[in-house]
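Shown here: the complex without one of its protein chains, the others still in place.
Here is chain A:
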Amino acid sequence: MKELNPISEFKQDPETSHENCDPVLHSSSVVTSQDSKIEEKQHNEEEQEQEEEELRRLLLPKVEDLPDTPPSAVEANFTTFLLRDFMKPGHDQYIRRHANGLCVIGLAPTHVAFKDKGGITSVDFNVGKSDRSGIKVTGKRKKNAQHFESNTALCKVCTGDASYIVRCCVKGSLLEVNERLIKQPELLNTSPEREGYIAIIMPRPADWLKAKASLLDFEQYKKSRAEP
C-alpha cells in the first residue's frame, strides 16, 4: 500500500498554544479571566474538532489508489512451493513458506484425491507410530514437537473410493495439525489453500535450504501442469 499523504498541519500557532497552557497570565481582571476561560474552552473544542478531521483525512484512502483485487494475506506473506507426485503419482502437495521460516503444508489443486467423486470425505491423523493431532506442542521453544523427515506421514485423507497418505514434504518440527479437518473434512475440498491446510512445520534453516532444491516454485508448477 502506498503511504498516505504526509502530515502538514501540526504546527500549532505558538501564541495560541502558549495561551492555552497558561491562561492565568492573561487574567488581569475577573472579567478577562472568565473570557479567557471561555476562549480556552472554545479553543480546546476547536482543536479537538481539528484533530478529528485530521484523523478522518488520514484514515480514508483514495479510492482510485485501491486495487480491484488486493493480494491476499496468503499471497502476500507466503512463498508457494510445490511437490508433484511425491512418493506416488498424483500426490501433489504445496508448501507455503512464511518469511519467518514456518511452512504450511497442504494439498495442491492437482492432488489425485480431488479427482475422486465426492472429493475428500474424512481425514485421519492417526498414522504412523502416533496420532499427529494428539501431541500438544508448548512454549516458545516448542517443547514436545516431533521431528519428522520429509517422507513421514502426516495424515490419511479418504475419499469414497480410496485413501491417500499426506506427507511432511520438508524435514522439521511439527508444530500443529489442522484439527478442524477431523470434524470438517470438506474444508479440504472448499478451501484447500486456506482453512483446509494440513499442518504447520518448522524446518531448520539448513534443512530448508536442502529441501528447497527439490521443490517447484509456482511458475514451474504451472508449466508442469500444462505438460501432459
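The rule is short, and it goes like this: a contact is a pair of C-beta atoms (placed from the backbone, for glycine too) under 8 Å apart; a residue touches a chain by one contact, two chains touch by 3 or more; residues count from 1.
Heads up, the rule we're going with is that contacts and distances are computed from a predicted model.
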Options "Chromosome transmission fidelity protein 18 homolog", "Exosome component 7", "DNA replication complex GINS protein PSF2" or "tRNA pseudouridine(55) synthase": UniProt name of the undisplayed chain: "tRNA pseudouridine(55) synthase"
Selected residue (touches chain absent from view) among A:Lys142, A:Lys210 or A:Lys223: A:Lys142
Among A:Leu59, A:Ala213 or A:Ala226, the residue in touch with the chain that has been omitted: A:Leu59
Per the touch definition above, residue among A:Leu82, A:Val104 or A:Val123 touching the missing chain: A:Val104
Residue numbers in chain A that touch the chain omitted from display: 1, 3, 6-8, 10-12, 14, 17-18, 21, 51, 55, 58-61, 63, 66, 68-74, 77, 98, 100-102, 104, 137-140, 142, 175-176, 178, 180, 187, 194-195, 197, 200, 202
